[in-house]
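Encoded as structure tokens, the structure appears first; notes follow it.
As you look at this complex, bear in mind that one protein chain is not there, while each of the others sits in place.
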Amino acid sequence: MALGNVTSSPKILVFSTEKISDPAIDMAGLLKLHYPPTVYTLPVPCSSAIKPRWILHALEQGFDGVFIAADGTDCPYGESCTEKTGAIVSMTQQMMKEKGMDPARLKMAAICSVCSEPFVRHVKSFTEYLSKPSN
Amino acid sequence: MARINPEFSDELKKYGAFDANACYNCGNCTAVCTLSDEDNSFPRKMVRYSVLGLEGEIQASLDPWLCYYCGECSTTCPREANPGELMMSLRRWLTAQYDWTGFSGLLYKSLGASVTGFLVLALAVIAFGFSMDFRMADLLHYGHYFEMGAIALVASVILLPNIIHMWYQTVRKPGTEAGLKTYFTCLRDLLVHMFTQKRALGCDDNQFRWFEHFILVLGYLSLLFTTVFLDWFSTQSMFIIVLGYFESAVIFVVTFDFVRRRIQKDHEISKHSHSSDWFFVVWLFLMGLFSFLVRLFIDLNVLQQNMWLFMLQLIVLVQWALLIVPFGKWTHFLYRSFAMYFQEIKLAAN
Amino acid sequence: MIMEETKKKILEYDALVVGGGIAGGESALNLANLGYQVLLVEKDLTIGGKMIMLSKVFPTLDCAACITTPKVSEIARHKNITILTGAEVKKINKLGEHRFEVDVLQKPRYVHVADCTGCQLCEDVCPVSVSDQYQYGMVGRKAAYIPFSIASPRAAAIDIENCTLCGACERACPTKCIDFTQTEEEYLVKARSVVVATGFNLFDPLKIPRYGYGRFKNIITSMQMERQLAPTRPFNTILRPGDGKLPDNIAYVLCTGSRDKSVGNPICSQVCCMYSIKQAQLLMGALPMADITIYYLHIRAFGKGFNEFYAQAQDMGVEFIKGKVGKISEKENGNLILRYEDIEAGVVKEAEHDMVVLSVGILPNQGIADVFENEKLELDPFNFVQQSDMLASPAKTSIDGVFVAGTASGPMDIPDSILSGGAASAETTSYLRRGTL
Amino acid sequence: MEIEKGKTAKYLKEKRPVPKEVTEQLKSFTKTKKAILNALKEVHKTIPELAMELNMPKEDVVYQLMSLVKYGQVAPDDIDDMDEYFYYKIKSNGKN
Partner (left out) sequence: MNKKIGVYICHCGGNISDYVDVEKVRQSVESEAGVLLSKTTLFACADSNQQEMVDDIKDQHLDGIVVASCSPKLHLLTFRAVAERAGLNKYNYVHANIREQGSWAHSDNKPGATEKAIKLVKSAIAKVRNAEALEPVKVESVKAVAVIGAGVAGMRAAIELAEAGSEVFLIEREFFVGGRVSQWDDLCITPETGKELVTRLYDEVMKHKHVTLFTGAELAEYSGSVGNFSLKVKVTPRHFKLQCDPGALKKAIEVCPVEVPDEFNFNITMRKAIYHNYPSEYPQLPAIDMKNCTRCGACEKVCDSIDLSQKEEIINLKVGSVLVATGFDPYEPKPGEFGYGEMDNVVTLPQFKRIVHYCVDKLTYKGKEIKNIAYIYCVGSRQVDGENKYCSRYCCTSNIHTAITVKKKYKNIHNFHFNRGIRTYGKAEVWYDESSRLGDIYLQSFEHDPPVVENRNGQTIVKIKDVLTADKELEVVADLVVLVTGMVPRKDNSIGSLLKIPRGRDKFFNEIHMKLRPVETVIDGVTIAGAGQGPKNIMESMNSALAAATKSFSLVASGALELEPTVAKVDTSACSWCGKCEEACPFSAIDRVGQNGNSIAHVNASVCKGCGMCLPVCPENALDLIGLSDVDMESMIDALIPNI
């Protein structure tokens, strides 16, 4: 569906977490680590609270990719976060496959509260992946 | 690879240095110094070498002689490390290094040795006078010959070898290869600097200091000439007599001002006086004054009755000629000029 | 009550905070949040101290205003805090534990602050133009003026020294808040504790004539550069005050008036290295083509994130030269020649720059000690307020019940000032509690 | 003692005469202001151009001109070809 789109850069929705990964994304700005402005962030309390339907909604409505900036082991709500977020991702990817979407349009990585550089690296490489004509 | 010697700064302290260790190497002193340039950036480098105790580097350097001590580096030093005074002390230390007899070092480091030296010479002169029954004519006669002899002796036995030593340390040893022609062509600088101290004009403080110094040097050299070669004390020539009066007056008037400043300490350069500085200015003052008075007494025809004055004059003269000139601060006049000369040679050779 | 004292307004507070900068503000706010009644006395027309004047702050590059203004407005609105601006503490007498008697003198502002809407109409009509102290003399301001747009209170004031009393402002004022009949107000404050947060003064570079500040117009102080970079800046961009040229080769001279016994200040000011590095980074953003050179002795990048910030400036291309600038001379075109020893090369050099910023140091703001009458507020050898128990209770002074916050006790950066303000309020709290138990 | 609101300056003037320097200063500012505004009437100018024309030290022009910018009477225009000096122009009526 992105094929007919004329805009230059793929649109990515990032789910960040209020206490851990969102500060890292803020810091990326602070450090002027540039990344494409077509990356939009919506903070949630914890990455394991993201409902698959939100992800699907975003992808269906026009986002080229969704990136979950998960808490990883730093999650203030408990160790199980990573595992639970992982489950959400695989469940959603399953649903994406069923809908004929490339499951690689959903990505997840743990972004610690100071992982500004890894965040920028992730969204840049994700952008690159999504810009490939085959996608 | 140079090895650090922390004891060296203690040695330098005996030559009058103090607080140089406080230096935090900001380079302010070098930057404010108007005589410092890209080829010779000082005094910080010398401060640094002194702190580290790199004696070889200091001996090979002419920088201490290139400084004419305006005091700006010391007044503006953020650490009050007194680089100006350090440079002064290095000149004393270098004098001691150049001097093959070792007397310089002894006199600089020990006030006792200096005083003893002065006393011994004074007693020797008195003994000599005694042996002559204080006959004025003989004394005048021998006094005159003493001057000539002393000049010849000091110049050939002490000063010349020391200058050669200095040359070896600062020119030859660091590897400067200069042809004879260079030595010849640069001679002009030697003479100019020796007689004019031109370089001091580059200092940032007032030029009056240079002027005073300049006329003092001229007065001193011409009085030397007048007494030794024109035989001032025995001449009948009105011209020479008046010239001598004038020259000796210049000396004691200017040195009086120098002494006054050292007492009042109103300028940075006169704040810190080493004993060798006192000896230098006071003896120069006494020489000028006594010479003046001796001639005056001759002219008034009262010297015969006042032999003590002549004896005093002779004592001061002997002390000056045998202690201050070969080993004391007087040598700076020579080394400075030669430093400029060697510096020109080094520049020309590179 | 004695007759002559009846003129004075009598006020009672739990704590008197002297100085409305960031440290004093932090103390006042903490105390007020715990329910204590606080009187904040500020000499200037606005609270926020020096910080509110700054551009951005290191090492996070947050804008100073973004941090100061909300704090300032929280202070201004707090129901437990009373603010007196344009007021000075004249006398403090300690009558006993928890009993301080303080004389405060408030100069007339000639404006009723409560009625002023900050519309600036008075400013428009005022015919007078004098040097603007809030822009460190780089531009003028009117005699009827609002200090600057984010001042608190954002209200006009009349500079009576320079006013021609033409009355134009009064006629223009829509709320009729200008009132030339105002007179000095004297207050007698009964306070149970005192926090001294009187901040610092900047070194005056006129004391180093060989730098030529004042004579050479393109040499400015770091505070003037700070203003040029701030959102409430005097020019529309960075300009040389000598001729209005956009500078493209700017030099910073560190340790101007710090670590320098020859000007009587042997200590390090702790912030100059970092604020200069910060300004250099900001200048590289504002003037992308400009070269920035910082002449330093030692870079004191010691705090959290500071060394990384220093490395970042190096990566951005800021040039760092180790060597103290010895003297500065001016060329015909207004450019400046800096003479220094390049320590790494051991050689004296000269460099030309078209603008020079003197990174001036922090000096004590000395008056406060004289205000204490019957007990002595001890000062340290550098004339900052002496911390009597520096290790265990850094906010304590020689007088029980008087606490010190921020740079009044020595140079420090903003995070340290804020922590110190927090410490002062903590100590004040326990002191006040000792009074009630 | 009732003093009318909005006319209090007169009251203070009686009590406290305005120092001479203040009025002098005002005169000199008004003069400079006029001169600068006059010079900018026709064409926009840079600070060195203004300094030359008004025969004023450049630093004084910077100070006075920037004050006028602040008071909204003058506005910066383009920058010169060398990217060195801004041109300044009169701000019409205080509205751009």
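Order of writing sets the chain letters: A, B, C and D. Residues in each chain are counted from 1.
Note that a residue touches a chain if its C-beta (ideal position, glycine included) is under 8 Å from a C-beta of that chain, and two chains touch if they have at least 3 such contacts.
This structure is a prediction, so every number in the text was calculated from the model and none was measured.
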Among the chains presented, those that the missing one touches: A, B, C
Which of C:V38, C:A65, C:L287 or C:V360 contacts the chain that the document leaves out: C:A65
Positions on subunit B contacted by the hidden chain, ascending: 1-4, 6, 9-10, 19, 21-25, 45, 48-49, 51-52, 79
Touch list for subunit C against the chain that is not drawn: 30, 33-34, 57, 60, 62-63, 65-67, 69-74, 76-77, 118, 149-150, 152-154, 230-232, 259, 266-270, 298-308, 311, 322, 343-347, 380, 382, 387, 390-395, 410-412, 414-416, 418-423, 425-427, 429-430, 433-434
Sites on subunit A contacted by the missing partner chain, in the whole complex: 5, 7, 11, 13, 19-20, 22-23, 25-30, 32-38, 40-42, 44-46, 48-54, 57-58, 61-63, 73-78, 80-81, 84, 88, 91, 112-114
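In this text, only the chains that are shown with their structure count from here on.
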Geometric centre distance via CA averages, subunit B-subunit A, whole Å: 83
Where subunit C and subunit D are represented by their mean Cα positions, the distance between them in whole Å: 28
Centre distance in Å when subunit A and subunit D are each reduced to the mean of their C-alpha atoms: 56
For subunit B, residues that touch 2 or more chains besides their own: none
Contacting residues of subunit C [partner subunit D, same complex]: 123-124, 127-130, 138-142, 161-167, 169-171, 173, 176, 178-181, 217, 234-237, 239-246, 289, 334
Touching residues on subunit D, where the partner in the complex is subunit C: 3, 5-13, 18, 22-23, 25-26, 29-30, 33, 46-48, 51, 58-59, 61-67, 69-72, 76, 79, 83-86
Subunit C-touching residues of subunit B, taken from the complex the two chains share: 24-33, 36-38, 41, 44-45, 75-80
